[in-house]
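For this depiction, one protein chain was excluded, whereas all remaining protein chains were kept in their positions.
Moving on, here comes chain A:
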Amino acid sequence: VYEVFKNVAGKYDLMNDAMSFGIHRLWKDHFIHRMAPVEGTKLLDVAGGTGDIAFRFLQYIQSQNDDPIMVEESFSIPTNIEAGAYSIPSDYAEEEKIDLSGYKEDTSHVTVCDINQEMLNVGKSRAEEAGIFTGIDWVQGNAECLPFEDNSFDAYTIAYGIRNCTHVDKVLTEAFRVLKPGGRFMCLEFSQVNNLGLRRLYDSYSFEVIPVMGQVLARDWKSYQYLVESIRQFPNQKKFAAMIRQAGFGMVTYENLTFGVSAIHSGYKLLKVVK
């Protein structure tokens, strides 16, 4: 899997747009709207490589703060290097366990964690281009064994990453561990299309067209055929919801997007955990 994403990193964003005809942007927008984060949220975005979720998270909060009804100081995204000097320096990330006590309690923050450094690098340069220097950190790490303390995040997201993990159950228990009590787990992932007619169309499109796009746009047939197969193998909406419950989460729900091509699963680390 690592090799697949090493090859894929450079053209990742282009391929996402091509394969979904840009719809993946809508899915991600909707995902963040469902999260409806508020100022002060500490988010851990796992397998977030190129930063799509992280940037939307920050933008959502900023747009909320731009609302004139809000009184407190808005969360501004500075564009000068000086402001960047006040953020946690990126070499902090090389430590074994990340100490989050240094973060100011009232500011929103997103930590992007990905096993693949190439993906993180793409994300970092996108952040630089957008002028985002504070409120975001990039950490290399394994979703099955996160380099973070227990109970340290308000929210955990994993968008289009969990199906690539070898042990999904471990990813879920790690997510449970690093979330604060009351924290929310949210997953955006490809799921199963249950309408038979649509499924046939979707299968044809996936198996016939997507590897061809991979070859033409990214010179990589194999990785995109793998992608299509891995989507088919991922547990369906109900099964996945059950797995999330099994990891200890409560109030687990899911919502289909585009007839089940994608699905948002959500769960909470309830304050009183009855095992």
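To be clear about the criterion, contacts are C-beta pairs under 8 Å (C-beta built on N, C-alpha and C of every residue); 3 or more make two chains touch, one makes a residue touch a chain; residues count from 1.
We take it that contacts and distances are computed from a predicted model.
Enquirer: Not counting the visible chains, the remaining one has a UniProt entry; which protein name from "CHCH domain-containing protein", "Ubiquinone biosynthesis protein COQ4 homolog, mitochondrial", "WD repeat-containing protein 46" or "Mediator of RNA polymerase II transcription subunit 4" does it give?
Expert: Its UniProt record gives the name "Ubiquinone biosynthesis protein COQ4 homolog, mitochondrial".
Enquirer: Given the contact definition stated above, which residue among A:Ser20, A:Thr107 or A:Gln215 touches the chain not shown here?
Expert: A:Gln215
Enquirer: So which of A:Arg34, A:His167, A:Arg200 or A:Arg232 would be touching the chain we can't see?
Expert: Going through A:Arg34, A:His167, A:Arg200 or A:Arg232 one by one, A:Arg232 is the residue touching the chain not shown.
Enquirer: Tell me where the left-out chain touches chain A, residue by residue.
Expert: Touch set of chain A with respect to the missing chain: 191-192, 194, 207-209, 211-213, 215-217, 219, 221-222, 225, 229, 232-236, 239.
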